[in-house]
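Left out: one protein chain. Kept in place: all the others.
Per-chain residue numbering starts at 1, and chain names A, B and C are given in the order in which the chains are listed.
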Amino acid sequence: MSVLHTTNKSPLRTRDLESCLRLSRAGCGILLLEDAVYGALKATSAGAKIEEAAKDRRIYVLGPDLAARGFTPEQLVAGVAVVDYGGFVDLAAEYHHVQAWL
Amino acid sequence: MTAAVAVKDKEVPVDEEGYLVNLADWNEDVANAMAADDSIVLTDNHWEVINFLREYYAEYQVAPAIRVLTKAIGKKLGPEKGNSKYLYELFPYGPAKQACRYAGLPKPTGCI
Amino acid sequence: MKFGILVNEGPYQHQASDSAYQFAVAALARGHQIYRVFFYNDGVNNANKLTEPPQDDRNITRQWSALAAEHDIDMVVCVAAGMRRGIKDELLAPGFHISGLGQLIQAGIEADRLVVFGD
Partner (left out) sequence: MSDTQETEGKQRNVKRFMFLNRKAPYGTIYALESLEVVLIGAAFDQDVSLVFVDDGVYQLKKGQQSKGIGQKNFSPTYRALEDYDVEKLYVERESLEARGLTAEDLLVPARVLGAAELGALMEAQDVVLSF
């Protein structure tokens, strides 16, 4: 498997997610954690980009971060998977390496 | 904690490992006094290395790692000087650390 | 699998150290090994034993110390980053030790995965 990208900033505040999407490639995984989980919400402007990216990349959202911020998986755009920390670990092991977009 | 090196009639502050607190305090007398405290008399061979370090630092804002120093000295002063045996003979406490100290550069953080 | 973890932010100001800790706990629960946790940038502040959050908040430093004790994890505080921020031996909580940046590169070489947490 290729790269697991991680991004942790709200895309409403920084352009980290945008760069991650620009430089990541089909077949990779992208895990949204911490404030980045806001980016996968249907209601936000980043949601459409995530939905688009989910066509050829696997998008994951860290569930505990989503819940901490008062949202539920039903509020996420289509095509994203919710994982817990154990799932994060599994992904990190599954992909060839992990690349953080700090 | 600070100490000092006696240079002629004045005291120059150094840290607990003997590096200059204020790099601007450096001059040749300071280097000679530091060496004298280690019972070393600086020769032309020492000065070649010290001056090289000062020039390198002025150019790149970093003291070269030991293998970079060795290679660069070899390139500039010839292979008989660009080896760690030669440099350790001049600076028995370790060429990077000791020579940088005499050269008035920051303490190298490059120890692995 | 052997994981290396790099923590680039201090406790409390950012979530990075919390996320790294949760990741480490989950990895251990999955039967993986933590090869090393390396603390860099403001991450060196995680090692400060004088950390004293209110009683109803988590004590991040103590969490790391406890995890390290339970699972024998090597927790390295970068000497250069630590010196800059006044994090020295006498301030270290149990389980942390100070060493050079080479330990970070070594973790990259020896661990199967290096996971970076920061801001």
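By our rule, a contact is a pair of C-beta atoms (placed from the backbone, for glycine too) under 8 Å apart; a residue touches a chain by one contact, two chains touch by 3 or more.
Model, not experiment: these values are computed from the prediction.
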Displayed partners of the chain not shown (whole complex): A, B, C
Touching the absent chain when the full complex is considered, from C:A29, C:A69 or C:I105: C:I105
Contact with the hidden chain (one of B:D44, B:E59 or B:E80): B:E59
Given C:N8, C:Q22, C:N46 or C:T61, the one touching the chain that is not displayed: C:N8
Sites on chain B contacted by the missing partner chain, in the whole complex: 56, 59-62, 64-65, 67-68, 71-72, 109-110, 112
For chain A, residues in touch with the removed chain: 2-3, 15-16, 19, 22-25, 28, 96-102
Touching residues on chain C - with respect to the absent chain: 6, 8, 40-41, 80-81, 100-102, 104-106, 108-110, 114, 116, 118
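Quick note on the criterion: only the chains that are shown with their structure count from here on.
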Chain centre separation in whole Å, for chain B relative to chain A (CA means): 51
Gap in Å, rounded to a whole number, between the CA centres of chain C and chain B: 35
Residues within chain B bordering two or more other chains: none
Junction residues of chain A - those touching two or more other chains: none
In the complex, chain C residues that touch chain A: 1, 3, 8, 15-16, 19, 22-23, 25-27, 29-30, 32, 112-119
Residue numbers on chain A that touch chain C, as the complex places them: 6, 8, 33-35, 64, 84-86, 88-90, 92-93, 97-98, 100, 102
